[in-house]
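Below you will find the structure I want to go over with you.
Missing here is one protein chain; the remaining ones are kept as they sit in the complex.
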Amino acid sequence: MIWTLILLSLMAVIMIVATIVAIRQKDLLIAVFATAAISLGLSVFYFLLQAPDVALTEAAIGVALTTVIFLITIRNTKRYEKVNKAGQCKE
Amino acid sequence: MMEILSIIGYIFLSVGAVFLLLGGLGIFRMPDYYTRVQAGTKASTLGAMSTIIGVAFLQPDWAVKLLVILVFIAFTNPLSSHVLARATYKMGQKPLSKENIDAYEEVDHSTSRKPVTNKTTK
Partner (left out) sequence: MKKYVAVVLLLFFGYYLLLSFLQLDFGRADERMAVSKDYLHESVATNKVANVITSIVVNFRGFDTLGEVTVLFLASTALASILYRRNKPGVKVPKERILTSASHLLHIGAKVLFPISIVLGAYIFIHGHLTPGGGFQGGAVIATGVLLMILSYRKFHVNHNIVSWVESIAGIAFVAIGFTGLIFGTSFLENVFPVGTLNALMSGGAIPLIYIAVGFKVGAELIGLLDNILLNNKELKQ
């Protein structure tokens, strides 16, 4: 029980860090992979909380399909966010 | 009998943990993208397979399922790292070497990157 709790808190820390990276990062490719990392952590979370059904869905859709769709979108548009000098997004 | 099996299982688990640690260390310490990929792939494949074999010794009932997972890892892990390394090569990342040797270029003519001039052998 205590190991599950430790693993859960570790996953929570990883997910929070990945979320911050996904929000702050100006390189959208890295942001997409951070989103995939969030999904992976969430999948482990669901599995540890004894919901393997939801974990399967999250692993298949969140990690694989959503990431690929985002990657194709980046490929067809542009990779970097435009930033002005004040640090805010232009568009 | 069960004690011997569990001791063998724990030995395999420790070997797997050591190799996974070495793989992580390799990704952290290696100088170049390609060396990082090979460190991550080889060490983590062996570590994961050894861990799974250890689990199979600890829980003999799961052996068939674990064998399937083992084959899957042995198949997909090198394949995915090959694809990653090839995509990086296609993007134009040069391998880090003192003598500027690039053996893959002779094999693969469809790359878009510029030819590497061989300076040291002149």
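In this document, chain identifiers A and B correspond to the written order of the chains, with residue numbering beginning at 1 in each.
The definition used in the following text is that contacts are C-beta pairs under 8 Å (C-beta built on N, C-alpha and C of every residue); 3 or more make two chains touch, one makes a residue touch a chain.
Quantities reported herein were computed from a predicted structural model and do not represent experimental measurements.
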*Which one, A:10, A:61 or A:83, makes contact with the chain that was left out?*
A:61
*Could you list which residues of chain B touch the chain missing from the display?*
72, 75-76, 79, 82-83, 86, 90, 110
*Pick out the residues on chain A that sit against the missing chain.*
52-53, 56-57, 60-61, 64-65, 68-69, 72, 76
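Assume only the chains that are shown with their structure count from here on.
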_Averaging over Cα atoms per chain, report the distance between chain A and chain B in Å._
24
